[in-house]
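Removed: one protein chain of the complex. Kept in place: all other protein chains.
Order as written gives the chain letters A and B; numbering starts at 1 within each chain.
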Amino acid sequence: MSKIHVSTQVNGDQVEFLCEPEETLLDVLRDHLNLTGAKEGCGTGDCGACSVTIDGRLVAACLVLGAEVEGSAVETVEGIGAPDALHPLQRQILQHAALQCGICTPGIIVAAKALLAQNPDPSEQEVRYWLAGNLCRCTGYDKIIRAVLAAAGEMRGENP
Amino acid sequence: MSKQEFKILGTRPIRPDGLDKVTGKAMFGADKSATGMLHARILRSPHAHAEIISIDTSKAKALPGVKAVITGADFDDVENRWTRYTMQNCMAQGRALYDGHAIAAVAATSKKIAGAALKLIEVEYKILPHVTDVDEAMQPGAPLLHEGVKARKLGDDVSGNTVGYYSFGHGDVDAGFAKADEVIERRFKTAATHQGYIEPQACLADLGADGRGALWCTTQGHYMVRETCAEILGIDASQLRVTASEIGGGFGGKTTVFIEPVALKLSQKSGRPVKLVMSREEVFRATGPTMSASMDVKIGMGKDGKITAGHARLRYQGGAFPYNMVMMGAMSAFACYDLENVQSEGWDVMTNRPKMISYRAPGAPMAVYGVESVIDELCQKLGLDPIEVRLLNAAKEGTKSSYGPRFKAIGLVEALKAAKAHPHYSAPLPANTGRGVACGFWFNFGGQVSVSMAINTDGTVNLIEGNPDIGGSRASISMMAAEALGIPFERIRTIVGDTASVGFSDVTDGSRVTFAVGIATINAAKAAIRELCKRAAMIWEIDEDAVEWVDGTARPTGHNAGDFPPMSLAEIAATSGKTGGPIAGHHEGAPDKAGVSFGVHLVDLEVDPETGFTSIKRYTAFQDVGKAIHPAYVEGQIQGGAVQGIGWALNEEYIYGADGRLQNPGFLDYRIPVASDLPMIDAVIIEVPNPGHPYGVRGCGETAIVPPLAAVANGVAQAVGVRLFELPMSPPKILKAL
Partner (left out) sequence: MRYVVAKDSREVVDLLMEDKANLLLAGGTDVLVRMRLDERYPDRIIDIKKIPGVAEITEESGGFRIGAAVSGAQMGEHSQLKALWPGVVEAVELIGSTQVQGRATMAGNLCNGSPAADSVPAMLAAQAVARVEGPEGVSDQPVLALLDAPGQTKLGKAEFITSIFLPARPNLAGDAYLRFIPRTEMDIAVASAGVSLVLDEAGIVIEASVALGAVAPTAVMVSGAAQALIGTRLEAAPLQACAAACAAACSPIDDKRGTIEFRTKVAGVMACRAAITAYQRAGGQP
């Protein structure tokens, strides 16, 4: 039993870590890199709370081995928005009160950002299907969907 | 109560904890670690009911990295029987009572070693007969969960699993049925559903041999956690400092302890901090779902739509330990209506399932589902408009409720009228589509509360309260403090204090926080204002009584009026060091005039006649909330409750096999609604002020889960012309009925 040395990029920073072969990317982020923004809601890819991107591709961090991200670029919620300027998704989620407990919020932001990167003008249905794997038990999704649509509009330069 | 004018209440500011929650900084239960920390895991019973003959932990203890192993034998008995049940639910003693019941626990230097150690624990079980269905569990001769706990008033016709019996009502129901033009009686069944919070239970415990400790956990009530754990561990409450993490959803499911006493015991034994995080599978198998129900509902109605009598018999199962929640169902069943003759009875029953815990308006949704379904069927049969009939029978101010007290000012009639006038109610319906209507009710609670408010010398305010913020309450509390003090919202910072920093507060439940903490906040502000006025009087050298507080400033009044320019809170606070020291206000109390709340829901849904698939097309929820402090979060409560109810109606259920094991302990097969299942949920806020709150607030969190079960069932009945009497109305059941 030996640990694996992994060199990768997380939120733009070059990082190195040692992990057990069975540890997931989510374990690595939370337990080794102190990035607890991605949450474990299920550990089986059913809830989306651990959403991150690897080389721009949206994935569930609980379904990726830590060892697999060698040489990749990982982005988590901690890498979204600047200290003095939130990402439009973050700002619209706050303005729309699109969170109650907030546990699903990091995953929703990461997932919605990935959507808007490939589809800047999604319909309500497109947002709903894209986010179907991000479970929220508090809001009934209404305000989340509105916030994502508003952020998309803002990013397209439309007036709110 | 006349409508008040407010400056801050009713606006929609950004919540104070918002930034941390959109940047990933907010610390939830599993997000905290400590140096030297161990990881704990729990071994769980694979059997629905078994005697634990022996547990051999020697191999697990011998595994390198394992620092402590505990079983039920490590917990001493406690005096209070309800605490004992909680303890025995956290760790079985003698018998495993359900699939998933905790048998032993391990703390080790890594999660991996803890997991490996679990496999080395050898448990010898003697399998016992089990029962998971409520009607079977009530039968005499059913496998018995506990001896000697049968409700006293019950006879030999029911088994010893029947631990509670309640009856409410008035009038003569038989006479009422005799007067009816139409009487319908139906038997209903509803499945157990889980709160489904996305954050599993998690804690970080540190308890020394001296009985002093600290506990970080995700909970709806850290004082409850402190007191329960202190009792179970035999330590002083004062010595256990409990901090509530940010909480990732609860809906009632985090109003008790499941893992905290285990983590504390492991910490005490190992001398190290211990982190214990449940997996999703453990959450489903071992934390409380709500009750499943079997019910008989009989209602009589005149041709004019007047209900002449109503009778409900509710049998709830609440899992492996005594509980008393059917009472809420029996009280809620007919609460929406002003009835001459009404009776509701309820039986609490134990089964080999996880111990129930509250789920949003606990006990009410299923009872109201039965009643609202029968009313709908009567309306169909008599050709009456379902809203008109409900208006004709609606409870109003002065109505003697079906559970006893007379209602004060309430808003059911207003909600029904708003529903009737809404464009949704008159919109055309396409083929295979039905429109369901249903009402719902919840009591709302007050309870014990403590608030401490400090006025800072820069004119800002710190407020400490003791109720975990589960859906934005720090925002609403800051708003009420700002309104009461007359200062901007941004100048207040509200935090949820740990158990060592502010007085006792009841659990965040019963939709009580904005109501009860609100009252305490307003009273704390009043106390601070008294002191602020006193300081102004001192500065002006006038009588204390000659100062009044207007728009955030002290002003001379009476014969001193106009003598001095008004002094702001900031100005008075700035010199507080010279006028007698820090200025603060606090309030401790137990407000009890929470004010009941009613809702009316409208749903349009389409049923696919070839597959039985139900698709929600349009949803509008009307609810009396008294006064919406932060309307966006009030809408959120209504929307979230409605969607949980939709899930309950259509797809959510605990599925047990013949072996008594839970078959769907995961989000894959325990199907909560996903974003693509739903349309927008239109929340319409009705404001009939609660006379029991200075700003008119009623609780708003729970009522919204009560109407949807029947609203959806009534919609399905309209859409396909066949009525189902069992929830969830999953596609196979609907297709079979067609």
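By our rule, a residue touches a chain if its C-beta (ideal position, glycine included) is under 8 Å from a C-beta of that chain, and two chains touch if they have at least 3 such contacts.
Just so it is clear, the structure is predicted and the values come from calculations on it, not from any experiment.
> In the full complex, which residues of subunit A touch the absent chain?
Listed in rising order, the touching residues are 4, 20-22, 24, 43-46, 48, 51, 54, 57-60, 62-65, 67-68, 70, 111, 114-115, 129-134.
> Extract the touching residues of subunit B with respect to the undisplayed chain.
115, 119, 281, 610-613, 615, 650-651, 655, 663-664, 666-669, 671, 673-674, 676-677, 730-732, 735-736
In this section, only the chains that are shown with their structure count from here on.
> So what's the Cα centroid distance for subunit A and subunit B, whole Å?
Taking the mean C-alpha position of each chain, the two centres sit 29 Å apart.
> Can you list the subunit B residues touching subunit A in their complex?
By the definition above, subunit B touches subunit A via 12, 14-15, 17-19, 21-28, 30-31, 33, 112, 195-200, 246-251, 277, 279-280, 470-472, 630, 632-633, 635-637, 639-644, 666-668, 672-676, 678, 680-681, 683.
> Under the stated contact criterion, what part of subunit A meets subunit B in this complex?
Within the complex, subunit A contacts subunit B at residues 20, 22, 30-31, 35-44, 46-47, 49, 76-78, 80-81, 86, 89-90, 93-97, 99-106, 109, 124-125, 127-129, 131-146.
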